[in-house]
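Heads up, the thing below is written out as structure tokens.
All protein chains but one are shown in place.
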């Protein structure tokens, strides 16, 4: 990772991420998640460990209302039942009306028709941020048929063009998860090199990051940090915690447990010291 | 906690809780849970660790029947899909018809309309016990607009009046969870001071306690212990296990794991020795 520079802008970003972590813990953002049945418990635990306030409100006639009072919203398409699809649409309308930032995680789109159609529908409402692996981002941009389920069959850099395209189309932020995370708002691009392979051996390792992004976006609204910074901060804090967890884990089971402990323990100074960022302008 | 007395009645309660724990382990109560998607796995693991027999039967045309053969039933409103709402109504009817004790956990009612209406509907069927945080108990009693989701924005004592009111209205037991748990049957009031803050950093930390109450109520039916005692016993055993878990946890992740180990390990003598109870008469 010696090609990862720490220019002034990168140092700024690490500092901003550290600041946002403190803001989040001082005023826990109410983070509204409509997410898949596989990872809903783990996602709530990740948010609680970090210091945010999760609420998994995913039924019709509650989701829209709740998105209006939440600090940030996640719509994850992992197991989109009809109830969740309608609740997701409601939540997006509620978030849009109230200006609540929201994150779209288009899990396994491309090959699977129901969620693919839904993802494109939601995309038209301009998510504040989109998080996915390279295959999903390519599929959402219309540049690939998608992967075989939740596998990332494409490398992060393969989705660079798709990510920039999507960011410009939505005026939002796009984050591509992989060994090096790529985050862009269509003008600026960040490559974030923290993290650990064990994150791919725990279900929800990626999905929970989408929720953390919603929490950081919520925390950032009370500050002068922009959305790109908030999304990158979420990635940095999460992946730095993952590195600490991996250092004491004996496998994927103990890693998931240690990740929760690390998310609770990681401090602003740790983020400043450990962040590995490459910043650039398009 | 020096203001927590251990009068004779409190010693009796600690002894009764210890007895009920042994009864529960000898004849594991079949504990029927209709609970939210976020915590269903953790709740089942809590019951299994403790020694009870969980069954998460939450579909129409099975829930009513099953409530009739179960030892205790939990209706938790955390993510009430239409299927679960109908199954919950069925289960309450089945439990009522067969005399099975049942627990209502009105998660996040107040601000959210669907579950609030459902909670009031179920309330009319007189739950054997109600468990919630102060905000939820206040909202159920009609004394507050409720919290912002699952947060307890009111202190336990703030819900004292609401708890007594609800207990008298239902002829049941009401338990308010917080740093000090409050349990009342409308005539007697117990303050239970065991527990640990980490319970609030694990999703299901409160919800699983509702299931444990259903299990203890089921175990108690074969004894001469009353419902107040059963509900208080559940709180005591659960929160004493939480204290043991916290003593060896490095954060919320390892705490949740240690809590399951502690629930399996905690014995009748531990309960007798560690219980911190204040009993009173209204």
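As written, the chains take the letters A and B, and residue 1 is the first residue of each chain.
Note that a contact is a pair of C-beta atoms (placed from the backbone, for glycine too) under 8 Å apart; a residue touches a chain by one contact, two chains touch by 3 or more.
These figures come from a predicted structure and were not determined experimentally.
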Residue in contact with the excluded chain [from A:81, A:96, A:155 or A:221]: A:81
Residue of B:37, B:95, B:183 or B:231 in touch with the missing chain, whole complex considered: B:37
Residue ranges of chain A at the interface with the undisplayed chain: 36-42, 78-82, 108, 111-115, 148-151, 200-204, 250-254, 256-257
Residues in chain B touching the chain absent from view: 30, 37, 40-41, 44-45, 48-49, 53-62, 65-66, 69, 81, 83, 256-265
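In the analysis below, only the chains that are shown with their structure count from here on.
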Cα-superposition angle relating the copies chain B and chain A, to nearest 5°: 120
Rounded Å distance between chain A and chain B, as computed from the means of their C-alpha atoms: 34
